[in-house]
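== chain A ==
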Amino acid sequence: MLNGISINMYIMLSAVLFIIGAVGVMARRNSIILFMCIELMLNAVNLLLVAFSTLHVDAKGQVFVFFVMAVAAAEVAVGLAILSMIYRNMKTIDIDELSKLKH
Partner candidate 1 sequence: MVKLIGLVPLFPLIGFLINGFFGKKMSKGLSGAIASIAILASFIVSLLVFFDLLEHPDTTSHVVSIFSWINSDTLHIPFEFLVDHLSSLFLLIITGIGFLIHIYSIGYMHEDEGFSRFFTYLNLFVFFMLLLVLGNNYLIMFVGWEGVGLCSYLLIGFWFKNTAYNNAAKKAFIMNRIGDLGFLLGIILIFVTYGSISYGDVFGVARGANESTATAIALLLFIGAMGKSAQLPLYTWLPDAMAGPTPVSALIHAATMVTAGIYMVVRSNVFYIMSPAASEVVAVVGVATALFAATIGLFQNDIKKILAYSTVSQLGLMFMGLGAGAYSSSVFHVMTHAFFKALLFLGAGSVIHAMGGEQDIRRMGGLKKALPVTFMTMFLGTLAISGVFGFSGFFSKDEILAHTYEYSPVIWFFGSVTSLLTAFYMFRLMFLTFWGGFRGTHEQEHHLHESPKSMTFPLVVLAILSVVGGLIGLPEFWGAKNWIGEFLEPVATQPLNMLGHDQEIILMSIASVGAIVVIYFAYMVYRKNNVLPLEKESDMKPFQKLVYNKYYVDEVYDFLIRKPLDFISDILSRYVDKKMVDGVVNGVGTAVDGLSSVVRLLQTGNISFYILSMVVGIIAILFYTFIK
Partner candidate 2 sequence: MLTGLLIIVPLIASLLLFLVKGNGSRNLALGLSVVEFALSIVAFMQLKHNPASKELVLNCTWVESMGIHFAVGLDSLSMLLVLLTTFLVPLIILSSFGTTYERPNAFYGLIMLMQMALVGVFTANDGFLFYVFWELALIPIYFICLLWGGEGRARITFKFFVYTLFGSLFMLVALIYLYSHTGFDSGIKSWAINDLYEAGRNMTLAQQSVVFWCIFLAFAIKMPLFPLHTWQPDTYVNAPTQGTMLLSGIMLKMGTFGLMKWLLPVTPLAIQEWGGVAMGMAVFGILYASCIAIVQKDYKRLIAYSSIAHVGLIAAGILSANQQGLQGAMMQMLAHGVNVVGLFLIADILVRHTGTREIDRLGGIRSMNGNFAVLFLIILLGSVALPLTNGFVGEFLLINGVYQYGAWVAAIAGLTVILGAVYMLRSYQGIMLGERKDSAVAFGPLATSDKAVLIIVCMAVIAFGVYPKPLNDLAESGVKEFLLNIK
């Protein structure tokens, strides 16, 4: 019991959030939403890390979350830069349009 809440609940919660993010990546065409969904996935992981950190009474988990945040920020920065470039070139950010490379 973790504060009266089983660790299982946290695992399940973050799994659910993670999967919602994943489904979002699969189901949306707007590239920005895709990024957002990926952020959601990362946040689910963060939540899990914090929960485990508390479970183990260990700060490393929380420190790790900082790094995840840093990485997430970096990815978003690069991602949005690329996206804006694509928008400049193609006037769209619909991922179904971004499928010239295939087979």
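Throughout what follows, contacts are C-beta pairs under 8 Å (C-beta built on N, C-alpha and C of every residue); 3 or more make two chains touch, one makes a residue touch a chain; residues count from 1.
Per the selection procedure, all candidates are chains of the complex that A comes from, given by their letters.
Not measured: the values here are computed from a predicted model.
Trainee: Counting any copy, say which of 1 or 2 touches chain A in this complex.
Mentor: In this complex, the candidate that touches chain A is number 1.
Trainee: For the complex, give me every residue of chain A touching candidate 1.
Mentor: Chain A residues touching candidate 1: 22, 25-27, 29, 34, 95-96, 98-103.
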